[in-house]
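Sharing a structure here in structure tokens format.
A single protein chain has been omitted; all remaining protein chains appear in their positions.
Think of it as A and B in the order they're written, each chain with its own count starting at 1.
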Amino acid sequence: MGKLLAIVLVLIAVLSAYPIVSHMFVLPQDISTHGHAIDEQISETMVEAGISFIGAQLVLAFFVWSFSGRKDDRPLKNFPGGARALVIAAFLLVGTEILALGVMGQKAWASVYFTPAKPDDIQVQAQAEQFAFYFRYPGPDGKFGGIHPEKIDEGNQNYFGLDPANDVEARDDIVSGELVVPVDREVHLLMHAKDVGHSFYVRELRIQQDFMPGLDLSVHFTATKLGKYEIVCTQLCGLGHYNMKAYLNVVSQPDFDKWLKDQAGQ
Amino acid sequence: MSSTTLSSISSQAGALSKTRHVTAQNVLMAQRSERYSSSGIWVGVFAITMSFAAFTSALFVREGTGDWTHLALPQVLYLNTLLLLASSGTLEIARHRLSKEEGTRKASGWVLVTLLLGLAFCVGQSRAWLDLRAQGVFLATNPNSSFFYLLTFLHALHVCIGVAVLVYLAGRLLASHTTFRLGLFRNTVVYWHFMTVLWVYLLLLCRMKL
Partner (left out) sequence: MQEGSLEQAHVHAPPQGFIRKYIFSLDHKVIGKQYYALALVAVFTGMILSWLMRIHMVWPEAKLPFLEWFSKNGAPGGIITPEYYLSLLTMHGTLMVFFVLTNAPFAAFGNYFLPIQIGAEDMAFPRFNMMSFWTTFLAWVVLMLAFVIPDGPPIAGWTAYAPLSAVGRDAGPGMQWGASLWGLSIAIFCVGSLLGALNFIATTLDLRAKGMTLMRMPLSSWAWFITSCIALLAFAVLLPACILLILDRHAGTSFYIPAGLVISDRLQPHSGGSPLLWQHLFWFFGHPEVYIAILPSMGIVSHILVNSMRKPLLSARVVIYSMMSIGFLSYMVWGHHMFLSGMNPMSALAFSFPTLTITIPATVLTLMWLGSLYGAKIQINSASLFALGFISMFVSGGVSGFFLAQPSIDIYLHATYFVVGHFHMVMGVASLFGVFAGTYFWFPKMTGRMMNESLGKLHFWLTFVGTYCIFMPFHYLGLIGNVRRYQSFVDDFMAPYLGWHKFMTIAALITGASQFIFLFNLIYSRFKGKPAPENPWNATSLEWSIPSPPPWNNFGAKHPIVYHDPYQYGVKGSKGDFVMQDSPEQVVSASGD
């Protein structure tokens, strides 16, 4: 039965690797400026993980095949080099791997979190609530009005709790259920949670960031391709979590300006 | 840690449990009976320390938000501290008495004083809570009061457990025909002193942070 285990192990290794190697599962298209660094990181890691995975399963299979079911009296042998060789191998292999992945990965992380915002970026505020996303643009005055939680009124579509009567800056704020952004312009997304924890995830943008109630968080990104992309919530937020989504609509700059004007007019 | 250090520590711990018994009969019995565990209480102390460390880190995190205010500690806390320190002293005297051949009755007296001081401490702590309540400061009034009530209550709860064990031990000491559980007594001494040290730490923490 040891031989059978060896065969099954090989089959498992091959069958598990097949969907990856044959590109049956491809990451969604990358529409961001920083995404290629992440995708490269994933590919690198896939190679190393793949080699480790397949290598280990094959070695296990080979050893089980060779050293089980032995009826003869062949003497026991020890792996050449013994424990010391293997420990050194582990340190060297894994050590270099960690350094490589860690150093490379740092750059990708830094490009998302440590690059300063561009001066002409577009400010948008996202509010996550049970179970929808709303987006607020500052309007022509370029300023966001204050948020007053006690003034929130879903029935009258005052999702953010704005007080235009007393707050000048709030009067021209534009609230939308869709995140409309111009292509190739950096967007600075300010993130506000109304009730519980949520998360903002756009697969194609390679962006994911939690909304943390009580904290002012933000992400910035630049979308490089026109189109409509799903924004989904990835932090368990209640019974409607599975259905909590919005759309990122990447449009040309003229279309974006026109859309803002139309929204302001309303 | 090398294996030799670890095993020598544990064998030393075992040896300590044997050499504390001063009478010949005790030594004989120790050799024949099962070795009891002397490390257990330290493990327990460590776990309780970690829990209060978790509360401390929660306090530091919570301190960073806007609604942190200031809590004036009730003065009775300082009296309670003296009571608890005294109780550690009296328990040490009891322990000393018990390590000599004679004086078991005297030791029981000191154990009783210790537990009474411990009870007085708990009463004093509830006095502190009543003082705060009289000023309208309750558990949920502000984050400072939340931590104060929480930390002092949990500590007092642990002290009460110690008091309960001391009651049991005093009982066995006074009823001289039963075997006296020296191992349990020594563990309780460690626990009790830890309660005192922990209280001093909590008092300083509350003074400096709340």
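In this section, a residue touches a chain if its C-beta (ideal position, glycine included) is under 8 Å from a C-beta of that chain, and two chains touch if they have at least 3 such contacts.
Just so you know, these numbers come straight off a predicted model, no measurement behind them.
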Contacting the left-out chain in the complete assembly, out of A:V94, A:A117, A:V168 or A:A264: A:V94
Given B:L73, B:A120 or B:L184, the one touching the chain that is not displayed: B:L184
Footprint left on chain B by the chain that the document does not show: 3, 6-7, 10, 13-14, 17, 21, 23, 25-26, 29-30, 33-40, 43-44, 46-48, 50-51, 53-55, 57-58, 61-62, 64-68, 104, 139-140, 143, 146, 150, 154, 172-173, 176, 178-184
Chain A residues touching the omitted chain (full complex): 1-2, 5, 8-9, 12, 16, 19-20, 24-28, 37-38, 41-42, 45-46, 48-49, 52-53, 56-57, 59-60, 63-64, 67-70, 75-79, 82-83, 86-87, 89-91, 93-95, 97-98, 101-102, 105-106, 108-109, 112-114, 129-130, 147, 149-150, 152, 154, 161, 193-197, 199, 201, 203, 206-210, 212-215, 217, 230, 232, 234-243, 245
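Simple rule for what comes next: only the chains that are shown with their structure count from here on.
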For chain A paired with chain B, centre-to-centre distance based on mean C-alpha positions, whole Å: 49
